[in-house]
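Omission of a single protein chain aside, the complex is shown with its protein chains in their original locations.
Chains here go by letter, A and B, matching the order in which they are written, and residues are numbered from 1 within each.
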Amino acid sequence: MMDFSGMLAMIWLWPLLFALGLAWPRLRPYGIKLLPWALLPAGLLWFGFGWQLLADSSVTLKLEWPNILVGTRLNLDRLGFVWLSLSLIVWGVAALHSRWVQDVYAWRYALFFLLSLAGSLGLVVAADAVSFYLTFSLMSLAAWGLVIHERHASAQRAARWYILLAILGELWLFVGIVARAAELGTTDLSIWAQTSSAGWGLALIWLGLAVKIGVPILHIWLPLAHPAAPVPASAVLSGVMIKAGIIGWWLLLPSQAMANNEWLWLMPWLGVATMLFGGVLGLMQTDPKALLAYSSISQMGWLIWGIGWVWQSAQPEWMMLWVAAFAFHHALIKAGLFLAVGWVKFSATQARWMPWVWGMVILLALLLAGLPFSSGALLKAEMKQVSADALYQLPDSLLLAGSVITGLLMIQFVRRLARLEVQPKTLEKPALISWFSLVGLALIWPYAFMTPSWDNVLSDTQPLLIAVVFATAWRIRVNRQVHLAPGDGVVWLEAAGVKISQLKKHQAWWLKQQQYLVYWRLKSQQKLRRFSKRIYQAERFFLNWSNYVTWLGALLLLVGLSQVF
Amino acid sequence: MSWMLPALVLWPLLAATLGVLHQKHARHWGLVGALGTAVLGVAVMGLETSSWTLGGWALPLGIGWRLDQLAQWMLLIGAIVGLFVSVYAWLDHTLPRAFWWLWLGAWGAMNALFLSADVFNIYVTLELLGISAVALVAISNKAGATQAAMRYLLVSLLGSMLFLLGVALLYGEYASLDMVYLAQQMQSGPVMFLALAAMTVGLMAKTALFPLHAWLPLAHGRAHAAVSAILSALVIKASFYLLIRLWLEVFAPLDLSLAFWFWALLGSLAVLWGATQALVTPSLKQLVAWSTVAQVGYLAIGLALMIDAQAQFSWAWGLVGLILAHALAKSAMFLAVGNIQQRAGHDNLQQLGYVLRTERKTLFAFGLAGVSLAGLPISAGFLAKWWLLELSFDHQAWWLFGVLILGSLMTAGYVLRVLNLALTNQAQTQSLQAIPAGREWLVLILASLAIVSGLSAQSLWGG
Partner (left out) sequence: MDNSVWPLLIIATSLIPGIWIFFIPEHQRFLRSALNIGGALIKLQLVVLVLIGLYTGEVYQIQWQVLPGLELKLRIDGLAGLFLLLSAFLWLITTIYAIGYLENSPNRSRFFGFFTLCVSATTGVAMAGNLFSFVLFYELLTLATWPLVVHRGTQQAIAAGRVYLRYTLIGGGALLVGTVILHRLAGSPDFVPGGYLDDLAIHQAWLWLVFGLLIAGLGVKAALVPFHSWLPQAMVAPAPVSALLHAVAVVKAGAFGIVRVMFEVYGIEFAHGLGMASVLLVMAALTIIYGSVRALFEMDIKKRLAFSTVSQVSYVALGIALAGPLGAIGGLIHIVHQGLMKITLFLTAGNYAETLGIHKVHELSGVGRRMPWTTVAFTLGALGMIGLPPLAGFVSKWYLGLGAWEVGLYWVLGVLFISSLLNAAYFLPLVYRAWFGEAPAQWPHEQTLSTKFETHWMLLFPPLITAATVVLLGVFAGYAFTTLGWVEWLVNQEFNGL
């Protein structure tokens, strides 16, 4: 059996090497074209390790560098393989689609693409807290370059909020990691998984990663950033990066020892809340990309819900695979959907392909909405089933509502997509093929693991039907778009910020203080000068002869009489 | 008695006489005299300490000479500073011939003063020293020099008279002039206190201790640079040396515990007043002169700390260190000022920026001397200040910490007034006079000595 452990480092050092190469100006024009090749080692590892997994599903690759940073460990196991797969596919497809980016700064896009790719792949194999933190931050911060790439006002605004919350999250994460590392005395994540530590450290780690996941209130950056980025970047943002938070929770929190945590009951509720929250707000969007971003939040609700019961379970490691499968499902479809926006937008004039494109769009929408016999429906059903013995159960109706709202979102998405303004670009054949393949894969992959049965067809169709009925009813009875600006809370925060900065009174006060300071300085300088002059003249007193003699006499008396006392 | 001791006194006088006779070459005779005296002054360090009677006036009258460690050190300090000043003066053609006669005369008198073991001899040498010092001021052609010399003369005479009064009282009481003998016989009494008071106040006036300092900035400010260096570094030290002799030796058996306050207070006031004036005075030379007033304050504080019976006498090296530090630094500073003044043709601080910038070595020397004066490390001044601080701690005189540190800061302040100018971008406003390069080096070496002697201070207490 071949040893692939060296590849654990290569998969993310290789893209970094590419990124370094871009420092050489001559290479820059090829930056975009080279992107797919950055995934080469990851692909090799995927094949090699996948092969080994087929033979023995418990195999783990390990690599240790005790002297790098404060001790670096990398490993890859089954769960990591699922994550690696989804990352590889989505990043690969996005890399092929990156040819859409054709402006003069394309090489810069390539640079940040490579950097966040490195981070994104690295955190999958990270097995110590510091390398996780390193790769996670690399991914987060580099993605900022993707968000801001188009540089128009909304991209800049999105980037501002993105970086603000990314850094906030990262620092929470940092403090949390430090607290946990200090208490456990190690950064080895295999030990972390089994040992709990002080609550607030865990809470900080949770919070830090929750920013990435887009848990309500911390989500405000997400609907701004995901749409602002170029289409392929949006695909990776929503497809892969958003899920780094989930695997981060799994890796950094004591996943094997979580069952007794007193806050655990919150997780499923939070999951459902996120589903509904993201869905409802998404319905109020008119920009299809923003709508997809809210949909991602909503879908993350399923993962939060999922990891909530994984932690309750006695065999979390096995259960986590279901969550991973759902993540895989969402990654493929959401990436496909974002790319669909691109295809509709950029290739509208390619009449020959349009029916195909639209066909794919509708297929993807249905897949996400939970078409019976598709991955969405299958996974939801399976997840409900395996979670049946979980401690904290939720009413089924809530989960149903979550599914319904996804259906509604997809209907809204297709309608909005049809109204999109088009900007023709040349057709990139490899990209188109990759997209079609992605959709195809999204359609068929579950059948490799699951056999659909006719038993659940009715309940599976239920949410979709309700959604259609509701949407039609709304269209007939109300027919009105409730509008909400993307980023919801951001708007209020910004308004408040403007208010504060406009408080004229403060400015005037500040100016006055400074003027006073200048005045005071001048004044004291004058005073000092006058004082110096007086001091200088005071010496006359000692120069006066009669004074001199008086002093002399006084001193004589003083020394002479000192004996008397 | 080694032939060196009389030679210390006679050699400079001989050279001065030859200079008078052979006026054309007074300068060269002066240098020869100075070199010889300096060599002798250093060589004396190797002699055994001892005492001798002169002219058969044995005890109890006791007129004679004595060489002890304190005297050796004072002679050495005189030799070093004297050597540098003399070479400097030799390179300065603007000095009148009379300088050499007077200076060598003063040096001889000063050496005799350090060697004297009896108060009468001391009075005579003190008087001689005072007169030649006054004459040295008077030879300056600067405006107001004569006036300043007159004032100095009056103060000097007044001081000598008071000293003589003390001598008379002592003689009247114990029929002796020998200091060691007097110390053995010393008994408390009103007459003794009167003697002490008269001699102290007289010497205070000559040392220019606040509040009797008024003559000094005038005299030192208006004299030639070389003369100022001599006056500040040596002449003042001679009268202070006598104060040490009186307070720590002759009158030591008296109960002088209150005197701590006397000296410490006056010293502190001197430090503060002198430094304040140096901070506001508009002329460079005055600034340095005022600095002397302040530094005399440190000497007084040192004396105050030594008077207390608790202090071990072995600590007295600190006073010598203080004198040494100040002598080296102040002479270097005055000579540096001389260079600058001569180069610029004036000493108005505000207009010296350009000159200071071009005179790199001189300025550097001024800075080094300033470092030592301010008691910043690593310099003789620093160690002296350290010693003062340690003693203040032993006396639990916390307020002295404040005075010493404040004094140091103010010193740094007025030194920086000058250095600051050198760093400004002031443009050249007038043509500059040429001065011999040797004088720059000379000053630099002298200032370096002020720094280096800090590293070898252990020899002060024979370590």
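Definition applied: contacts are C-beta pairs under 8 Å (C-beta built on N, C-alpha and C of every residue); 3 or more make two chains touch, one makes a residue touch a chain.
Computed from a predicted structure; not experimentally measured.
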Requested in this report: Kindly state which of the options A:179, A:283 or A:432 is in contact with the chain not pictured.
Outcome: A:179
**Report entry** For chain B, residues in touch with the removed chain
**Finding:** 314, 357, 360-361, 364, 371, 376-378, 382-383, 386-387, 389-390, 393-394, 401, 405, 408-409, 412, 416, 419-420, 423-425, 454-455, 457-458, 461, 463
Query - chain A residues that touch the omitted chain in the full complex - result: 23, 65-72, 130, 133-134, 137, 141, 148, 151, 163, 167-168, 171-172, 174-175, 178-179, 181-183, 200
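Operating definition for what follows: only the chains that are shown with their structure count from here on.
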Query raised in the report: What is the distance in Å between the mean C-alpha positions of chain A and chain B?
Result: 78
**Report entry** For the chain B and chain A complex, residues of the former touching the latter
**Finding:** 155, 158, 162, 188, 190, 193-194, 196-198, 200-201, 204-205, 211-214, 217-218, 254-256, 258-259, 262, 276-277, 279-282
Query raised in the report: Which bits of chain A are touching chain B when the two form their complex?
Result: 532-533, 535-536, 539, 542-543, 548, 551-552, 555-563, 565
